[in-house]
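Here the complex is missing one protein chain, while the rest keep their positions.
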Amino acid sequence: MLKSKTFVKKTRSGGVMKVVREHYLRDDIWCGSEICTECKQDSTVLQRDACIESNLCTFPHYLVPDTNVVLHQIDVLEDPVICNVIILQTVLQEVRHRSAPVYKRLKDIIHEQGRHFYTFTNEHHRETFIEREPGESANDRNDRAIRVAVKWYSQHLKTDESGPDGVRVVLLTNDQGNKQKAEDNGLLVYRFEEYIKSLIANTELVDRLALSNEDKNEIASSKILFPEHLPLSKIQAGIKSGSFIQGTFRASRDNYLEATVFVQGEGEDSNEVLIQGLQNLNRAVHQDVVAVQLLPKNQWVAPSSVVLQDEGAAKDDDVDGDEEEKLLKQSLTKSTRKATGKVVGIIKRSWRPFCGMLNVSQIKESTRHLFTPADRRIPRIRIETRQASTLAGQRIMVAIDGWPKDSRYPNGHFVRSLGNAGEKDTEEEVLLLEHDVPHQAFSQAVLSFLPKMPWIITPEDMAQRQDLRHLTVCSVDPPGCTDIDDALHCRELENGNLEVGVHIADVSHFIRPGNALDKEAANRGTTVYLCGKRIDMVPELLSSNLCSLRSNVERFAFSCIWEMNHNAEILKTRFTKSVINSKASLTYAEAQMRIDDTNKNDDITKSLRGLNKLAKILKRKRIENGALTLSSLEVRFHIDSETHDPIDLQTKELKETNSMVEEFMLLANISVAQKIYDEFPECALLRKHPAPPPSNYDILMKAAKSKNVTIHVDSAKALADSLDGAKVDGFQYFNTLLRILATRCMMQAVYFCSGMDSDFHHYGLASPIYTHFTSPIRRYADIIVHRLLAVAIGADSTYPDLMDKHKQSALCNNLNYRHKMSQYAQRASVAFHTQLFFKTRGILNEEGFVLFVRKNAIIVLIPKFGLEGTVFFDSKDKASPKLVFDEEGPTLKVEQHTFNIFDKVKVTISLDDSNIQHQKIRMALIEPVIPGVSVPVPEAEPQAKKQKLDR
Amino acid sequence: MATAQVSEAEKVYILHGIRDDLRVDGRGCEDYRHMEVETDVVSNTDGSAKVTLGHTAVLVGVKAEIGKPRPMIPDEGYLEFFVDCSANATPEFEGRGGEELGTELSNTLYKVFNNQHSLDLRSLCISPGEHCWVLYVDVLLLQCDGNLYDAISVAIKAALFNTKIPKVHISSDDEGGKEIELSDDPYDCMRLDVENVPCMVTLCKIGHRHVVDVTLQEKACSVASLVISVTHKGVITCTRKVGRGSLDPESICEMTEAGKRVGKALHSPLMKLLQQEESLGKKRQKVGFLG
């Protein structure tokens, strides 16, 4: 076990600093193979009969991929067919430096025991370490290190098992030079494609291969279509000198020949550069970070209002583009010209696998097809597949491999199929993927950090916690809730004051900082709730069992306990880790019934009544302080228990008990926020809600004015008061509509790190400080807050990342992003279910209100369904009516009728499924009747569909 | 120690011996003590050398940093010297005790080494007026047993010989902005030409004779000494009288002649040794302080 030898590695970094590090070589690093008798290893990973059936290798063999194979072909490596693979440390380190996502995926495979992936620490092995030679590049050295390790393995295994039935080692590389050298060294080496194609009965893996350079050459036409991208060094120099601008490329949704590059400036000072035309777009893909050069001013153009979709077929590559570009040019007027530029280079690609559908090539034998992504901002991708006929009509995922300058479309490869288009599971998968919601099953590595079952509370646990099992704690949640984050209690103390406790699931007890489980949760950031489906942030064992504060079981909690007087004034606050035993898990309705039922006088009910009384006082105080009560319609679907199709929908209704629970959660969050900020002024994770700029309220004020109501927006308090006072006789729904509009004026609340910001105010809650503490099962921010609080009260230890404001700030960015995406996904899910619902309902006629007025349309809200839809007054196939838009109102005059905001209308609702990738709800006007615009009242819904439902 | 106390009887003994060209340790007047030189002893410097001369021990480290050229000479790099008289050498140097001696030594080193004659300072220029290499030559005095100048100069020459400066190339863009890029290959480095780097010889006047490489005891008998720096060609680049006593012009001339002779003879075995060590490359067993 002694160190064998000392080597010195010298690296130069930054200015001129000579860094010297020791590098120990060992002779106790084992090979990890079952057949080895020489190595004194406790356990082995690589199997004796390592067999992947292959035409090329008919003998047992281990695979050694090089770095580029891992980086580019991770999709294939992830397939369970590939097993018994040796991952060299050299490769692992290079992957780690070059791509964090691939590194994570590789680590997940390594952790899966069934896959038999072994990490060989070759850089520290006495016989496989090599030093860089003079004149050798770092890459060449690593390639050589890989060959040396492969050589070592083949010799090492040969001597152990005599005869030809020994296991051989196969190096997989796509680098010609490396392959040649390996062959010269007498190693068994194949190109990755070569090897995968040789696999028997796994032909579908071939489709998943990323295209290597040679294949690309084959496809591309000889004609060069795009200007060359500049090398990174030139780009950097250009950005420094100001001749190029760096920004994020945002493709236009409506026009494939147009994009904007968003340039992040100082503070609010950001601007956009317009890019038009294929040549100028120069192969940039949505969300790439690109370098842009501005065109001379006389070439600047205005954004076109034309809708253009790339409909070109695969073969007539470059022709159609030019035609359409001409179309673009016509639409420019001088006044609206914007800064226009062209893409000169790509700084960072943000390619991910894209969802979409295959356009099967008209040529039957062709294996090359175009793929149309669901996201219109992503260009079509050319892929090669032999299973086109099967894949047609399916939603599939495709990854981009590259975009050569002589190819009209990027080249990519098939990753996997998601299922038939239009099916519920498939569409759910698509919307999760498109909103970047991590939803794959938890990896073995993650699961390995779960507590072992049966889980019991040990005396040591009890010693560190306060025993609160005797308290009458209960939880109040929506029906069917299995991840119960919070529970409450209230009791009278001997001195006449009230003790109120909020008990939050102690998730941070189970999720320790830095382990795989923690990293996964941090990445997911939040649990995502779709209609009838939940994508957990933490594995179910925790979310629905060990952390969930269910009734009549002992659970760990993090408790926030106040002593209050009867005026709900806080006298004392304390925080403690505790053990509780909830006496009841109630729904909002059940809790409400208990409170209302005067016959009931048990402890739970008394506790609830106490809470309710205090909550009302708290709410009143909060509103007096200027907290806003806003409104948005939330829809609940009644899902058929068998088919899982939505059969009815209703808007969520709020009970007194909802607000009771909410009040105490707010109070706990504020108390905790104050505590962690006091303790860690530099690194407390808080949540703020910035006040919106006054201009945001324009639409609200105009809308209110149209009904002769004045809204004051000088402060949150003024807004809240004027909303409360806003009433129109005979129009009950007016106030709700106004609140819905006000909600739209608000800014997004965000997480931030206290050391990186100075404005902490939460506008909506009118609280100077706020955080999230009460839902650690479904929000990662709460876990961090729990950890901070635990450190603050000395119940847990800190770790470096927790105290690092920059890391925490980066974490906040991720959480904000995940939070936003989860909301989008949720909305998309509701929209999809709404579509499903209307699909089964046929055509419906409903009453609604005008929410917004646009130049050519009105947006209508149907309160019954909480559904918003657009009624267009112009369409392609019909002459449009006379439209007069007045921005001041805003009003829209259609022929003789003028639409105001809040007007009551009647519409017919139907599903437009003409485009299978983009189905949508279509609304048409019935009332008021405008000749040539409104439609006649359609027939009642067809009977057939109803029967189907009754089944 | 920096000074030694010597009794009258001892003084007489030493003086009489030197008069007969026989010193206490058996050497003649122009003989050096046993000297050991080893380079590349501190791996995180760009060049280093350790020299022991009798009981005198010095360690020199050279670090190259990118700096701005002096405005008067925009096309040259320069050297910075710092002499750390550490308390390890003698408790007298504790705290700020060694600073005076350190400043005196480093001032002399500037004069002797930081000029175009001893080192091609132009080769240290990266882009005139903007960037140049600054070589920080740090001398660490570990033990003093007389004759510091000589030991230090030999160590500096050896350390400069050993110095490897990373190669840089300047990429400039259209706007004239310049960026310095370091070579990614650790073997790709620049060496210094140390041929003209002088060595310093200290001669002490003891009685009527001029003695080279004095021990502390001998120094106590001396009234004054002369430090001269000599190149391998025998060119004298600097002389300086040190010590409290006075010298007559005649003995200065004689001492200069003797110093020239001794100094010239010092260079060739040193260079031979350095080249021999260099040729061993990685195979060389490093000894450092372990030997």
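For clarity, chains are labelled A and B in written order, and residue numbers in each chain start from 1.
Going forward, a contact is a pair of C-beta atoms (placed from the backbone, for glycine too) under 8 Å apart; a residue touches a chain by one contact, two chains touch by 3 or more.
In this text, contacts and distances are computed from a predicted model.
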item	value
Protein name (UniProt record) of the chain left out of view, among "3' exoribonuclease family, domain 1-domain-containing protein", "Exosome complex component RRP41", "Serine/threonine-protein phosphatase" or "Ribosomal protein S19/S15"	"Exosome complex component RRP41"
Listed residues B:143, B:183 or B:196, member touching the removed chain	B:143
Residue among B:75, B:94 or B:184 that touches the chain left out of view	B:94
Residue among A:177, A:478 or A:514 that touches the chain left out of view	A:514
Positions on chain A where the hidden chain makes contact	1, 3, 6, 8, 17-26, 89, 96-97, 100, 103, 107, 110, 119, 121, 123-124, 512, 514-515, 791, 794, 796-798, 800-801, 803-804
For chain B, the residues touching the chain missing from this view	1, 42-45, 48, 55, 57, 59, 61-63, 65, 82, 84, 86-91, 94-96, 136, 138, 140, 142-145, 288-291
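In this section, only the chains that are shown with their structure count from here on.
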item	value
Centre-to-centre distance between chain B and chain A (centres being mean Cα positions), rounded to whole Å	65
Chain A to chain B touching residues, read off their complex	8, 10-12, 15-16, 18-20, 132, 134-138, 233-234, 237-238, 240-243
List of chain B residues in touch with chain A within their complex	43-46, 63-66, 166, 171, 173-175, 177, 179, 182, 184-187
